[in-house]
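Missing here: one protein chain of the complex. Every other protein chain is in place.
Let's look at subunit A:
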Amino acid sequence: MFGRLMTRLRECSHSWSAYRRYTSVTAEDVTAFRAIVGPNGVQTDGLDAYNTDWLKTHTGHSELVLRPKSTEEVSSVMSYMNERGLKCVIQSGNTSLVAGSVPIDNEIVLLMGRMNAIESLDTASGILVTQSGSVLQTLEEYVNERGFIMPYDLGAKGSCLIGGNLATNAGGLRFIRYGSLHGSVLGVEVVLPDGQVLDLMSQMRKDNTGYDLKQLFIGSEGTLGVITKVSILCPLKLKHQTVALLSLKSYDHLLKIYDKIRRQLSEYLTSFEMMDALSLEAVVKNLEQSHPLGSHNEFYAMIELSANDKDHMESRLSQVIEELMSEQLISDGTYANDDNHNRFLKLKSYRERIAEGLLRDGYSYKYDISLPLNVFYEIVEVMRERLKDTDCLKVVGYGHIGDCNLHLNITSKAFDKRIKTTIEPFLYEYVAKHKGSISAEHGLGLMKNSYLKYSKPVEAIALMKQIKKLFDPKNTLNPNKVLPND
């Protein structure tokens, strides 16, 4: 009884109100978990880093972080939590941009990073089998050495884990060439909310036997099960990569070169990104980098080409660029091939570090939308106009123009409610009007679950709720996220 009193007093001291949203973790629970994952797998102190998301939009109040090493440990942990009515948020690299993997309140954080064993890579087929806690960059380097690449790539690759990438159906920079994880993932092993291990692992390219359940977990954002193992198809690594940065006068110019490059370099093209002047400025000024071109312009395209024959690829690229320059569609530019790896990576970093650069402004309001190409950039200008009387610092647009996916970002020194209400729900209504997606690749998480109705019909949302109830009747995993709360 004294134990329970102490727990209650401890609970009170963590916040002004004694109310904690979810069932609290007790000392007995901690002991039980320690028996499952070992003393090194339990952490009750110094949890700040796990309680706050990368964008610093939300801080939870978790008092317990667990680090399982194996599927069996995950299964035992889940089964215990489910029985006790405890809530759990699964966290990989904590790189979610919608606060999807931090506790809302006092959920237990299940950290997947210890489960990072790479099990096998079949060099004949390119099929990689790995535990879900492997860092994407580690996997990329591993398969690179053996003649393959991962089918997807993101700026967060140094921190994100493959399990989290699958849970969010990560898109990224190679999407234009290699498509969605729904296509490249061949199998998963998942621990269901009640602890049951569901073996959907496969190393077969084709398997049309029954409903393809793994597709439900891909993109489920940790609400239907814990992904513990992945088998994924890796494309062949082509010998040479070249990245080109081109500067353009207007969005219209960009659309024209996109069309030409897409057609004429289709066999080489692995990435086609765009950034506007302010996005590049965020990297150059905020991260103190030298300007890659020495001349400023309104828009930039960053394209990546891959081929086995370097000379052929570069001569084609240079032909196309010469034509575009003579047609005055490109103002300036540069390109670097990966023979000089340092320079190659540095040039790519001007695109990959935009989010990091913007964060230095203070607070970022991030929107990740799909829109048809003809109105793709219009929303940035509309927003700029709408926000001109507020304290916002920048309104920028950049992203995967090849996939019609715009990252619209607004920054200010600190969170400003007026800015937020000027943006939302106007932005979502605009997207809905153009039949776009309110979240192209970032998912819904905590920040966008109420807006699902702008992209999916009522009947679809009702079915999603039924599916959630079927997999997770006690709502153990990632409660109050992804699906709307009404």
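Operating definition for what follows: a contact is a pair of C-beta atoms (placed from the backbone, for glycine too) under 8 Å apart; a residue touches a chain by one contact, two chains touch by 3 or more; residues count from 1.
Going forward, contacts and distances are computed from a predicted model.
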Name per UniProt, for the chain absent here [options: "Cell wall / vacuolar inhibitor of fructosidase 2-like", "Protein YIPF", "Rab proteins geranylgeranyltransferase component" or "Electron transfer flavoprotein subunit beta"]: "Electron transfer flavoprotein subunit beta"
Full-complex contact with the absent chain, from A:Met325, A:Val375 or A:Cys404: A:Met325
Contact residue for the chain not shown (choose from A:Pro68, A:Gly93, A:Gly163 or A:Pro292): A:Pro292
Sole residue of A:Gly333, A:Gly357, A:Gly436 or A:Pro479 that reaches the chain not shown, by the stated touch rule: A:Gly333
Contact footprint on subunit A, counting only the chain that is left out: 145, 245-246, 290, 292-295, 318, 321-322, 325, 330, 332-336, 338-343, 347
